[in-house]
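What follows is one structure encoded as structure tokens, with my remarks underneath.
Of the protein chains in this complex, one is absent; all others appear in place.
Moving on, here comes chain A:
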Amino acid sequence: MQQFINITLSGLVEGMIYAAFALALVLIWRSTRIVNFAQGAMAAATAFIALALIDAGQSYWVALIVALVSGFVLGAIVERVIIRPVEGGPELNAVIVTLGLFVAIQALIAIVFGSAFQSFPTPFGVRGFEVGDTTIALTPTSLYIIGSVLITMALLVALFRFTRVGLAMRASAFGQEVARLLGVRVGRMLTLGWALAAVVGSLSGLLIAGGEFIYPAYMDSLIVFGFVAAVLGGLDSPVGAIVGGLLLGLALSYVSGYLPRGSALVNVAALVILMVVLLVRPGGLFASSVARRA
């Protein structure tokens, strides 16, 4: 029983990070119909910026804020300079551009920060809380992860639901031409959407780095998990991304906790889940009932 609780808890915490990363992918997909394969590399770049600041003596929190801001700027620049020319063109072009960007940013990280493993700090302890006389797999760091992802999601919901900019962004995502005709500067909204997505991606990159080692390709597995979570949720639905992330976190945690040599099977399990979803319910669990106009 205790093992089950611990495995579930660590699955939920991991799932939160997958959810955040999946959300970043979904935000971009639903506004520009592009899967941003460079998301992970962009997030890794901001984590290295954060680490450079920490190594220079800044506090974790200063580094976190600078990383998120640089994520915002990087997202905006990527959309405006690299994605804009291929937006609205053949889908394959955009995919190849983001793949190219993925490779380029990763190489750039290695050039600037080196490719050695570097330890990334976490602001809170990684010792589990004690319940009675047993230690459970819930640590102050996991509470920090859960809390920061929930706060970020709440802020995004508030932005989209209750502000004029949020409405303009949704209108631009779902009805580009109509939004333009009604005076919405769609281009700016798309840039803003990429910037916000990059912030969320950057957050997930910093959270998963906490207490671990980072190297230029450390986000690669998170790209796969985040993508599976996003597809699980339907790619179009932010709520789906979050539920998909949590479900995937749990599933992978059970695989790694219960199957013999399970931790080696985690990547395989993620791909199996991806294949099953695509075969059984290709629209994802939260497929929107609305048929999208082209």
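Assume a residue touches a chain if its C-beta (ideal position, glycine included) is under 8 Å from a C-beta of that chain, and two chains touch if they have at least 3 such contacts; residues count from 1.
Methods note: contacts and distances are computed from a predicted model.
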> Which of "Stage V sporulation protein AA", "4Fe-4S dicluster domain-containing protein", "Branched-chain amino acid transport system ATP-binding protein" or "Cbb3-type cytochrome c oxidase subunit" is the UniProt protein name of the chain not shown?
Replying inline: "Branched-chain amino acid transport system ATP-binding protein"
> Just one of A:Leu167, A:Val224 or A:Leu265 touches the chain that is missing; which is it?
Replying inline: A:Leu167
> Just one of A:Val62, A:Leu143 or A:Leu182 touches the chain that is missing; which is it?
Replying inline: A:Leu182
> Residue-wise, where is chain A in contact with the chain that is not depicted?
Replying inline: 164, 167-168, 170-171, 174-175, 177-186, 288-290, 292-293
